[in-house]
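Below you will find the structure I want to go over with you.
The complex appears here without one of its protein chains, the remainder shown in place.
Here is chain A:
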Amino acid sequence: MDMNCEQAQQELLDYLSKELPAEEQTRVEAHLAHCAGCQEELQALRQVWHTLGAVPVPEPSENLRPAFYSMLAAYKEEEAAKPTFSLTGIWEKMQAWLVPGSALRLAYGLGLLVMGLVAGYWLNSSPKAVAPATADQQQLAALTSQVEQMRQVMLLSLIENPSATERLRAVSYTKELSGANDRVVDALLSTLNHDENVNVRLATLEALAQLAHEPNVRLGLVKALKNQDSPLVQSALADVMVQLQERRSVQPLRRLLNQPGLNKAVKSKIEESLKNLSNGRPAAPSTTEPYHETDYTPQPADPAGTAV
């Protein structure tokens, strides 16, 4: 099938630069063979195309190469000065911003500030009114409960934080809570059982011990006994059990005692605790040094809470 002039001229450039598939190439040639007009066109095109190829490009000057290498060296220095510059570095920074931590704390602080201002305004603006006295109190009660709720939210968010310091802070919020709801208790118990940092677990245990008047907390603590592998937490938990005179803990403590590879100091500690529990004696704060930290601490017991 022959092509017409229009089709052929569209292909002429590709014909020149040999971009055409073989089949098209022959078709263009077949057309050119009997079309003087297109031959002329091809000739003109060829002249321009080839001349275009001959248009000279000056050599870049001598300065370009040294300039490039000094730029490269400068860039490397700059890079070395801030090694955090990388895609992962930026990502981590963004995560630190997005994930709880500073943003949440900021929101918490702002929330408290606003509430303080509102409360202050309320107290100041209506001192003369007689009736508002009770209204004020109601308002204050409402505000207090809101602060309480915010603390709970803070605690629940921070306790998931990858930084141990943040988790410790989360646990410390329980001290400011008058009572803990189920979600908070669940979160604390889960931290006690699963957190990888010993300091965080110890702080959580302390916080939970203060909430031990709640039956579900007591039960959770008894159950937590079997989950602990750190001697520090085992000992502390045994202490709490004695303090609470929690008789349900006798079974799990005995089982713990039979565990192979149990730390010696912990063993004697538990034996003592069991004796106390069966005697029904109120707990005496342990005066002796039942264990020595450096002997077996699996992780550094840094009170500041090393970030894990």
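Quick note on the criterion: a residue touches a chain if its C-beta (ideal position, glycine included) is under 8 Å from a C-beta of that chain, and two chains touch if they have at least 3 such contacts; residues count from 1.
Throughout what follows, contacts and distances are computed from a predicted model.
Missing chain, UniProt protein name: "RNA polymerase sigma factor", from among "RNA polymerase sigma factor", "ABC transporter ATP-binding protein", "C-type cytochrome" or "NADH-quinone oxidoreductase subunit NuoB".
When the full complex is taken into account, the listed residue touching the unshown chain is A:Met71, out of A:Cys5, A:Met71 or A:Val114.
When the full complex is taken into account, the listed residue touching the unshown chain is A:Ser17, out of A:Ser17, A:Gln251 or A:Ser278. Residues of chain A that touch the chain left out of view are 10, 13-14, 17, 19, 44-45, 47-49, 51-61, 63-65, 67-69, 71-72, 75-76, 79, 86-87.
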